[in-house]
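My structure is below; once you've seen it, I'll send some questions.
Every protein chain but one is kept in place in this view of the complex.
First chain written, first letter: the chains are A and B, and each begins at residue 1.
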Amino acid sequence: MTTTVHRQAPPAGPDPRPEDDRRRLFRIPDRVRRGGLPYLLLLPALIFELIVHVIPMVLGVVMSLKELTQLYIRQWWQAPWTGWGNYRVAVDVNAPIGRALLDSFLVTCAFTVLAVGLCWLFGTAAAVLMQDHFRGRGVLRAIFLTPYALPLYASVIVWAFMFQHDNGLVNHVLHDQLGVTSKPSFWLIGDNSFFSLLVVSVWRNWPFAFLCVMAGLQNIPRELYEASAIDGAGIWQQIRLITLPSLRSINQVLVLVLFLWTFNDFATPYVLFGRSAPAAGDLISVHIYSASFVTWNFGAGSAMSVLMLLFLSVVTAAYLLLTSRGRRNRG
Amino acid sequence: MSVRVRTAIGAVFGATLLAALPGCGGGTSTGGGGDGHPKTLTYWASNQGASLEDDKAKLTPELQAFEKQTGIKVKLEVVPWTDLLNRILGAASSGQGPDVLNIGNTWSASLQTTGALLPFDDKNFAKVGGRDRFQDSALASTGAPGKAPTAVPLYSLAYGLYYNKKLFADAGITKPPATWDELVQDGKRLTGGGHYGLAVEGGNVSENIHHAFVFAKQHGADFFDAAGKPTFTSQGAVDGVKQYVDFIARDKIAAPGNAEYAQNESVADFANGKAAMLLWQAAGANLQKHGMKPDQYGVAPVPVQSGTPGPGNNIDTMVAGINIAVFKNSGNLDGALKFVQFMTGDAEQKKLNGEYGSIPPVKTASQDPAFNTPELTVLRNAIATSAAPLPQVPKESQFEELVGGAVKDLLADAAAGRPVTTQSVQARLAKAQQQMQ
Partner (left out) sequence: MAERSPTAPPPSFVWTRRIVLTLLTVFALLPVYVMLSSSLKPLRDVSGAFRWIPEHVTFRPYADIWRTIPLGRYFENSIIVASAATGLSVVVAVFAAYAVSRYRFRGRRVFTVTVLSTQMFPGILFLLPLFLLYVGIGNATGIALYGSRAGLILTYLTFSLPFSIWMLVGYFDAIPRGLDEAALVDGCGPLGALFRVIVPASLPGIVAVAIYAFMTAWSEVLFASVMTNDTTRTLAVGLRAYATETDVYWNQVMAASLVVSVPVVAGFLLLQRYLVAGLTAGAVK
């Protein structure tokens, strides 16, 4: 994750001269500078994280132990405790609620694996192919970054427009013009909605992967390529033996970030399908939203969210452990 | 870091602790709605017109008239339907909301249980003119039976059968169908040559639930028993839902593509002549916008199994409409009630319902000649004689989500060519019932 090269605190410089007005602004008492300064620097970040993430998270966990329905919404702290009741319902896969949650979870897992894989593949392919200079490279780079820069609502709604059964572009091309399908397909309802969601998600996120990989390529020393060229390696060999291995460290970060974004994605399925998504496109965020916000049952929704968070923590920790160890072994 | 920054950070930090420690502001939610000033009110209107700005343009002169009458200034916010329930949730949970607000009338019983809205007991009802002024069917969807209503009816709507006169004439059909058998027969004659007999809004959960409710009623079934327990899998409910889904599945009088309609595409299809019939609430204004003139379409009561709408098994529409409610935490309850009285007064009822193409739930206002158009006469009669409210149970929104979603899935199955049988309908409804907590 972050580099952990520990260093000593910098030696305290000579005291700022008092006559310098500009410097007085940054003047910090010696006592603070010795031990307290790093904490002072962290304080804003800490406070903001505390207000927006940590405290609400704790409250969310508390809510997950309560029967927080519309009856108690005005005084949520007076809602009766249910202990593990909400969790029991959520994990009971033999009952419909737990079953639906499990289905949604599995759909989300499949979706996340495919979406992250495709984003990475497209991003890496484009970046590697564009490593050498050629005419129009700058223009292409701009084009590839456009999907990332469009506001989310606009880009998802235009895909929804294209995926319409009767009047959409996708069916117009596949059915009317190419004749691939014998009759127009449904993309926003039924099983195909999984693929629609995948297409939209990949379309939106692959430019980010492209960007990161493109950046990573700049750090590969030119001498490596020159040396291998003298050894007689062709361009494909260079990509396989030099370029891809050099991307290991950036991939570690990139894949994790993409994974968390995609798994937690709420806005894309919500804009594409509305509040009741078809089973094949029922990502877990929207599923929990329907289970809590649409029906005002926040205890159950919070319990489901906590389970999801636990899952993400385990996966992230395992991922970091595995990838970091692998990296260390290889030196 | 300057002293000022440090002070500011300290203040924020302190505030967080203060807010978080006693159960997150427990009991501190004083004041509440509006700003407590007796001369102002905040009003959340729902989106009834063609756009948010259109609503604002229609309501603003009325609010000015109210200010002239009473000296109370009303701050208006038109809240889109996609946000309204979340905003009410925010208001209920925090105690900070508007003074007066519109709610979908099907939400009444649900919101009633939160205790966030002022109950219209006899005393409060008297302040806005008394309950006798309102249609019984409209009053029936203002909260759970036997409890003081949580809101007052504002605009009423009902379903009617809209049919394209020219397409009917071309197919040699002389009168609109009165029973479902007739509708299916006519529908089959009207299907072909690029158009279909009927348009349905299959991807819209709310539309689905409205139809499922009426079809179940006509099969003598309710989705909840008298004790409020879900009875989704009764024979009548299953038959009712199946009859609706069969328009696409078996009868094939509606285009398969309708299964994903959720943005009022069915109205557009009807206006453009792609479908010959449409079941809709007060579609007139909308059709006009799509270029269909009132003389091009006719409106008939929604078919019933027997041919004559009425009470019991001959219910042909849910009571659709908007209620107006007062937020209990309002700092200006008197002003809020005055505003409700103003909005439900005869003059405003005629004017606003006229502009929105709905029907006044106030009896005297509904008799105004302005509502005697062929379209509104049909809908008005339906409200008066053959309309029933959706189940007024606290779990209504969950019911809507689960059963409406089930119908949507069944329609999707039908559209994809998968068979829809009594068993599959029953299984799908059973799953929905088990998910009701």
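Rule of thumb we're sticking to: contacts are C-beta pairs under 8 Å (C-beta built on N, C-alpha and C of every residue); 3 or more make two chains touch, one makes a residue touch a chain.
Nothing here was measured: the structure is a model prediction, and the numbers come from that model.
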item	value
Absent-chain contact - pick from A:V52, A:L106 or A:L244	A:V52
Residue of A:M63, A:A90 or A:V116 in touch with the missing chain, whole complex considered	A:M63
Where the unshown chain meets subunit A, residue by residue	1-14, 16-17, 23, 26-28, 33, 35, 37-39, 41-42, 44-46, 48-49, 51-57, 59-60, 63, 76, 122, 125-126, 129-134, 140-155, 157-159, 161-162, 166-169, 172, 203, 207, 211-212, 214-222, 225-226, 229, 234-236, 238, 243, 249-250, 253-254, 257, 260, 264, 266-267, 270-271, 285, 288-289, 292-293, 298, 301-302, 305-306, 308-309, 312-313, 316
Touch list for subunit B against the chain that is not drawn	1, 11-12, 15-16, 18-20, 24-25, 28-30, 47-53, 77-83, 86-87, 89-90, 93-96, 263-265, 267-268, 272, 285-286, 289-291
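The rule is short, and it goes like this: only the chains that are shown with their structure count from here on.
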item	value
Subunit A-subunit B separation of Cα centroids, rounded to whole Å	37
Subunit A contact footprint on subunit B (complex, rising order)	1-2, 9, 12-13, 16, 20, 23-24, 26, 85-86, 89, 92-93, 95, 110-111, 113-116, 203, 205, 255-257, 259-260, 262, 265, 394-395, 397-398, 401, 404-405, 408-409, 412-413, 415-416, 431, 434-435, 437
Subunit B-facing residues of subunit A, complex	25, 40, 43-44, 47, 50-51, 55, 59, 70-71, 73-77, 89, 95-97, 100, 164-166, 184, 186, 188-190, 274-276, 278-279, 290, 293-297, 300
